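The structure appears below as structure tokens.
One protein chain is absent from this view; the other protein chains keep their places.
Now for chain A:
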């Protein structure tokens, strides 16, 4: 627990490990989708590679890699745990 500051998943850099605190999405369908994909509060995410154009980014969550666009990862809040 290096930084206790709350930030967005979209602010993370490749290699960062991130703990989700809140999934705060205005669109309930998108929220449901993100939860179903494994982006749940308390869950850990490892940030993978970013596509050449900067978006989307690959995230490792619950043993699977899921790509999210910035407009989706913007709504996932939490804290950076470490950088590998």
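Here is the rule we go by: a contact is a pair of C-beta atoms (placed from the backbone, for glycine too) under 8 Å apart; a residue touches a chain by one contact, two chains touch by 3 or more; residues count from 1.
As a convention for this text, contacts and distances are computed from a predicted model.
UniProt lists the omitted chain of the complex under the protein name "FeoB small GTPase domain-containing protein" (options: "GHMP kinase", "Molybdenum transport system permease", "Galactose/methyl galactoside import ATP-binding protein MglA" or "FeoB small GTPase domain-containing protein").
Note that of A:6, A:33 or A:83, the residue touching the chain absent from this view is A:33. The chain not displayed touches chain A at residues 28-29, 32-33, 36-38, 62-64.
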